[in-house]
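Missing here: one protein chain of the complex. Every other protein chain is in place.
A, B and C label the chains in the order they appear, each numbered from 1.
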Amino acid sequence: MSGAGAYDKLVFELSSPGRVGFSLPESDVPGRPVTELLPKKHLRGAAAALPEVSEFDVVRHYSRLSRMNYGVDTHFYPLGSCTMKYNPKLNEDMARLSGFARLHPLVRDEDAQGALRLMYDLAAMLAEIAGMDAVSLQPAAGAQGEFAGVLMIRAYHQSRGEKRTKVLIPDSAHGTNPASTAIAGYEVVEVKSLPNGEVDVESLAREVGPDVAAFMITVPNTLGMFEPRIMEITEICHARGVQVYMDGANLNAILGITRPGDLGFDVCHFNLHKTFTTPHGGGGPGAGPVGIKSHLAPFLPTPVIVKNGDTYARDWKRPQSIGKLQAFWGNFGMLVRAYTYIRTMGADGLRSVSDNAVLNANYILKRLEADYDVSVPGPCMHECVVSARRQKKQGVTATDIAKRLLDLGFYAPSTYFPLIVEEALMIEPTETESKETLDAFCDAMIQIARETEREPALIHEAPITTPVRRLDQTRAAREPDLTWSPKT
Amino acid sequence: MSGAGAYDKLVFELSSPGRVGFSLPESDVPGRPVTELLPKKHLRGAAAALPEVSEFDVVRHYSRLSRMNYGVDTHFYPLGSCTMKYNPKLNEDMARLSGFARLHPLVRDEDAQGALRLMYDLAAMLAEIAGMDAVSLQPAAGAQGEFAGVLMIRAYHQSRGEKRTKVLIPDSAHGTNPASTAIAGYEVVEVKSLPNGEVDVESLAREVGPDVAAFMITVPNTLGMFEPRIMEITEICHARGVQVYMDGANLNAILGITRPGDLGFDVCHFNLHKTFTTPHGGGGPGAGPVGIKSHLAPFLPTPVIVKNGDTYARDWKRPQSIGKLQAFWGNFGMLVRAYTYIRTMGADGLRSVSDNAVLNANYILKRLEADYDVSVPGPCMHECVVSARRQKKQGVTATDIAKRLLDLGFYAPSTYFPLIVEEALMIEPTETESKETLDAFCDAMIQIARETEREPALIHEAPITTPVRRLDQTRAAREPDLTWSPKT
Amino acid sequence: MASRYIANTPAEQREMLKTIGAASIEDLLVKIPPKARLSRPLALPPALAEADLVRHMRALAAQNADADRFSCFVGAGSYDHFVPSPINHLILRGEFFTAYTPYQPEASQGTLRTIYEYQTMIAELTGMDVANASIYDGASSLAEAALMAHAATDRREIVLARGVNPLYRQVTETYCEGAGIRLRDVPAPDGVLDLDAARKLVTAKTAALVIQTPNFYGVLEDVAAAAELAHAAGALLVVVADPVNLGVLEGPGRLGADIVVGEGQGLGVPMSFGGPNLGVFAAKSALVRRIPGRLVGATVDRDGARGFVLTLQTREQHIRRAKATSNICTNVALCALMATIYLATLGKQGLQRVGELSTAKAHYTAEQLTKIPGVSLRFAQPFFKEFALRLPKSPTTVVAKLAKRRILPGVPLKTYDRALGDTLLVAVTEQRTREEIDAYAGALAEVLR
Partner (left out) sequence: MASRYIANTPAEQREMLKTIGAASIEDLLVKIPPKARLSRPLALPPALAEADLVRHMRALAAQNADADRFSCFVGAGSYDHFVPSPINHLILRGEFFTAYTPYQPEASQGTLRTIYEYQTMIAELTGMDVANASIYDGASSLAEAALMAHAATDRREIVLARGVNPLYRQVTETYCEGAGIRLRDVPAPDGVLDLDAARKLVTAKTAALVIQTPNFYGVLEDVAAAAELAHAAGALLVVVADPVNLGVLEGPGRLGADIVVGEGQGLGVPMSFGGPNLGVFAAKSALVRRIPGRLVGATVDRDGARGFVLTLQTREQHIRRAKATSNICTNVALCALMATIYLATLGKQGLQRVGELSTAKAHYTAEQLTKIPGVSLRFAQPFFKEFALRLPKSPTTVVAKLAKRRILPGVPLKTYDRALGDTLLVAVTEQRTREEIDAYAGALAEVLR
C-alpha cells in the first residue's frame, strides 16, 4: 500500500541524537548530583539507548501506527468468545476522574472511601448478576480469576481434609482453563464432548470420582450453546463432593436470564473486558472478578472489601485466604468502567443486552447456514460456530476466509476454536452491532463462499488492502527477532 | 479502495426509526407537558428528521469518517500560509479544565478572575511579541482581526475629522485583506507588486495620497520573503497620514527577530491557529487578536480586559469603541491554548521557533530549486513558493502535483496562491517537522518532477490511494447538492 | 534545553545549513534590515515545564465559578446544555482536529462529509433550504445576515426587534457601519415585538426585519406575523433562533423566515467563557449564491463514486476578494462537527426531550421563584427555557449574594436596558436538577428576606 498506509517505521528509526520529547522542570532543591549521592557500581555505565524524538514525532508515529490496526471503533470485530462490544466513551471519562485515576493504592481506608464503596457495590452487583454469594474483584483477567477460583476450591477441599487431585475439563474449553488449573497444582483430565458440543453427562457421572476436586465448564459452551442438562451436572458433581466451576467468559448470553449460582455453580469468574464493556486495549488490561458460594468465602483473596456501618474497609484478617493475586486490590480502573456500565444499564438494560446478543447471533447463524456447515443446529446463544469444512474441500481454509474478510472491511471471527470443530469460525456479534452491520458481514461471508467456487485466487491472495500481506509465521518462530537493533 | 477505506455512508443512511444514541434523565419536576405550556403555533408540526442511531453507530461512523482525512497528526501538511504545525496535546488538556471549559461568559468579573487574568496576560504577551501597545483578543479569526483593525483605523481618521476612502493592498495579498477592508466600508485599491513580490516603493509613494486611509501588507509577504524596505514604507505612509496594517498570518517567521510595532505598523493581527498552535480543526475555530499602537486604543472593541490593582475586569466604558465583533469576549478556548503554548516556550523557545521555521523552509527551497522554478531567489523566511511553470509546459499543473503528493503520503502545499506566481506551490514546513520528513517530502517532489517527464500518467491519474479520486467540481457548482435527502 | 516542540537538533541544523550553503541561521535573515531587528530577547515570563505549567493553569482555572462547581442559571446566549461523552472523544481524533479547511477534497472527505451532514441537519431544524458550514458565532451570523439582506435587497435599513439579544445588536451595528446600513429598533414593551410599531418601521427602505425567538427575554415571538409584515414591505425576515430549541419549536423557515441565524453552542459545544461558539446560518435557496462562508456540496469522482467538495466558492474572499459575500475564511468547523455529532447522538427523539425537559424545568423554576414574596415574572408571555424575573431587591446584589452559595442565579438586565433595572434573566436547561432549583428558590427567599 502506498499513500496513507505506507508507513514502515519503528520509533527507534526516528531517533536523532539530542532531540527531546519531554519537558521536565529543573531541580528546585539543593543537593549533590546523583553520581555523588549513589555508589558508582549502581549507576548505568552507558545511558539507555532509548529513542530521541520530539513530542510531535511521538504523536505522529503512534497515530500512524494506530491506523494500521482494526478496532471495534472502526471495524466490525466478530471475534468469538471475546465479546467485542462497544466500549462506551463515558466509561473512559469516569475512569479518568482524578479521584480515581490519581489515587494511590496504599492510602488509608479513610482516604479512599469513594473507591472502596465503588468496589463494594460493584462486587455486590456482580454477585447478584451471577447469583453468587460473594465476589472478589482482585483477579486481573479471566485466567487469573480461574486460578483464584481453583485455588479456593483446593483450599476448601484441604480445609475438609480431602485429597482430591484432578480437575475435569471438557475438550471444548478455552486454553486458560487447563492452564490455570495445572498451575494451581491439579492434574487436568480432558473430558470428551458429545459431537454436538454438549457434555456427555453419563460418562461424566462415571468420571467424577473421589479424586476429582472440580468440574470446570463454560456456559454457554464454546460452541455458543446452552448446556441443557447443566443443573443435572452440577447436582451429580455435588453429590460426589466435586465443586463446579463456571467459566463466565460467555456471560453476555445470560444476563438476567439465568444465573450461574442458580445453576448450581460454586465458583464463576467474570471477564469485565467482555461482558462489562471495559476495552480490550490490544490485549489487555481486563479484569477477572471471581464469584463464589458462601462455603468458599473463607478462602477469598485478601484483602476483602467490607462494609462496617457506613464505612468501607479492606479486611486483611482472613487466615484461610488463598492470599494475594496482584500486589494491590484489582484492576481498579477497569472496575470503575464496569461499574459505570452496570449503573448505566440497570437490570432491564442488562437483560436486553443478552436478548439482543442472542438475537444477533441467531440471525447470523441463520443467514450463513446455507453456505457454511453448521456444527450444531440453532438456536444458539450469543455466538455461533460455523465450519469451513465444505470450503476446505475446495482448498479454502478458515484462515483463508479470515484473511479475505479483512479485505472486505471486517475483522475476522475466531478461527480453529473450539478445537472440537473442524475449520471452526466462531462468530460473536454482540448486542451493540446493528442489523445493517450484521447483514453486511453475512453478505461478505456468503460472497466468500461463492468466491471459493468461482474465484478462489481472491481468497488465497488476501489480504491485499492491509498494511502488510500474509506474514511468515514460521520464520518468526524459527529465527526469533524479538527486539530491534540498529543493524536490522 | 476496498477494505478499511471503503466507507461511503452518511449518518442519515445509518438511521433506523426508534433507535437512540442519547441518555437523558426523566423529568424530576412536576408540571404539564410542553404542548400545554406553550401555544401550539410555536411547536413543530413534525419532529425534525434527525438521524436515529445508537451511540456506537455515532462513534464508529465518525471514527471512520476521520480516517478519510489527512491531518497534521498523521501526515506532513506543508500548506503555505497556514502554519500547520504540531498542536500540542497539553493545550487540549488545559482548555478542558472545567474552570475554563464550563465557565459561562456572563458570570461577574469576580467569578472569572482566573479567566480574565489569563486574557489580560495573554494580551500583554502578544503585545510584547508584536511590539504593539495593546491587543484585543476578541476577533474570532484573522479575517475578523483585519476587519476590527480596519474599523479602528477608520474610527481614528473619523475622530480626526479626516475623510479617507481608500485602502491600498498589494496584489499578492490574501483574499481576506480586500474582503475585510471592503466590508469596513473602504474602497480597495490593488497595488501591483514588483516581479520579485516586493512592494514597488516608489510607485506606492505616489499612490498614498490624502484619500488613502491605510496600507495593508503581509510581512513576510505571501512569497515568504521579508519586505526589505518595510521601514521606509511605514515612514512614507505615516508622513502622509496613512495608517499601516500588518497581516500577521506569517508571524511564525519573525518571533523574537523583529516586531511589527518596531517596523512602524499601527495595527497587526495574529492568527493564534497558525503561530500559536491552536488546532485548525478542519477549518476553525481559530482566534485573530488584533494589536494596535496607543493612538488607536480608544477605538478597541468592547469590553477591554483591564487590571485594577490585583483584580481584573471587563471595561465597557469606551465611548469611541468600534463596538463588538462577537457576542462575548473572544474565542476563549483558543486563548487558553495559545497561552499554554507561550508559557511553554518562553522567549527563547519562540525565537527558536522562527529560527527553525526559516531554516526548514530554506532547506526545502534549496532541495527543490533544481527541479522547480523558484520565483524569488532565497533565502526565504518561513515558507517558500516554487512554480510548476516548467512542469506545466509538459502538461502537469500545480494541481496535478498536489494530487500526486496525496498518493505519496503527503498533504499538498497551497496551490495558486499567491496569485502573482504562475502555477504556485506555496510550501510551509514549520519548525515542528523533522529533517527526515522534509527530506521525504523533497524526495517526493523531485520524484514527481521526474515523473512529469517519464510517467506523467501516474500524475494525471492521481490520487488513487485516497477514499475518492479527483472530484467533479463543476458538477458540484452547477447542480448544487448541499443537503442530503432520502431520495439521493 | 531543547524544546519538545522543535525537531531540529544542532547537528541537523548544521547539516541543513550546509546543504543550503549558509553559515548560520542568521545568514538566512539577511533581508531584515539591521535596524528592524529586535536587539533583546522578548520580555516574556519564563518558560514553564509541563508539570509546573499544569499546576499554574489549574490554579487559574480554580478561580472561576464554573458550572461544575456552581449551579448555573445563566443564559442570555450561552447555555449549560448536556454534552454527551462521545463528542469530545471523536473531535479529538487527529485527522479531524489537525486538518485544515478541506481544500484538497480527496484527502479531506472526512471533514467534508461531516459538514454536509451538518448543513443538512441545520437546514432541517431551521426549516430552511440550505445552511452554510458555519460563521463565528450567533452574533456575527446575524451581522452577516444583515449584510446579505442589504446586498439582496439593495436597501439600507435593518429593523431590529428589541427582543433580539442586545449583544447581537451591538455586533450587527459594528458590521453595518461600513456599508452605511442603518439599524432601527422596534420596542417590545410587553416582552414581545410590538407589531404595530414594527409595521410603521418596516418600509420600502427596509432590507430586513430581524426578530429572535425565543427572544432575549425567553419569550416566544410570532414568526408568521413578522414574516407577513416584512414580506408585505418587500423586506426579508431574519430570525435568530437557538437550534437546540428546534427539537420542540417550529423551524422558523416554515413560518416564513428568509434567513435563520443563531448560536449553536447549545449543540454540544462547551460554554468556554463565551467562545468558540457556533454561528448557524441558513437561508432559502433563492439566496444561496449570496450566502457568506463555506458550502459543501455532493458530487462524484472520476470513477463515479460519491464525493464531497467545497462548492460555490466564487462567493468567497479567496476568489472574489473585495467583492466576496463575506470576509470570513477560518470559521468554526470543529464546533460544527461537535454539533453534528451532538445532533446525531441526540437524534430525533433526544433533541425533542432536551427541549421538553428544559421547558418543564424552566417553568417549574419560575413557579418556585415567583412564590417568593415580591418576585414575579416581568412579562406575562409564553416563555421557553428562559424568563425575566422582577425582583424586589437589586439583581446585582442578589447575584453577588447567591454566588457565595455557589449559585449563579442569572443575568441582571440593567446593563442591557435601563428600564429593566429590577429584572434578572434566568435560564434553566435540562441539566438543572430539582434539588438545584429548590436550593436556588430557598437561597433567593433567604436573601430577599
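Just so it is clear, contacts are C-beta pairs under 8 Å (C-beta built on N, C-alpha and C of every residue); 3 or more make two chains touch, one makes a residue touch a chain.
Owing to the predicted nature of the structure, the values given are computational and were not obtained by experimental measurement.
Shown chains touched by the hidden chain across the complete assembly: A, B, C.
Interface note for the absent chain: among A:V20, A:A338 or A:V385, the touching residue is A:V20.
The residue from A:Y86, A:Y156, A:F215 or A:Y245 that touches the chain not shown here is A:Y86.
The set of chain B residues touching the chain not shown comprises 16-26, 54-57, 59, 63, 88-90, 92-93.
Contact between chain C and the unshown chain involves residues 4, 50-51, 58, 68, 82, 84-85, 89, 92-93, 345, 430-431.
By definition in this document, only the chains that are shown with their structure count from here on.
With chains reduced to the mean position of their C-alpha atoms, the one farthest from chain B is A. Chain pair with the larger contact count among B-C and A-C is B-C, by C-beta pairs in contact.
Once the centre of each chain is set as its mean CA position, chain A and chain B turn out to be 46 Å apart.
Look at where the CA atoms of chain B average out and do the same for chain C: the two points lie 19 Å apart. Centres computed as Cα averages put chain A at a distance of 45 Å from chain C.
Among the residues of chain C, those in touch with two or more other chains are 3, 5-7, 12, 50, 86, 88-89, 94. Looking at chain A, residues 16, 19, 23, 54-57, 59, 63, 88-89 sit in touch with two or more other chains.
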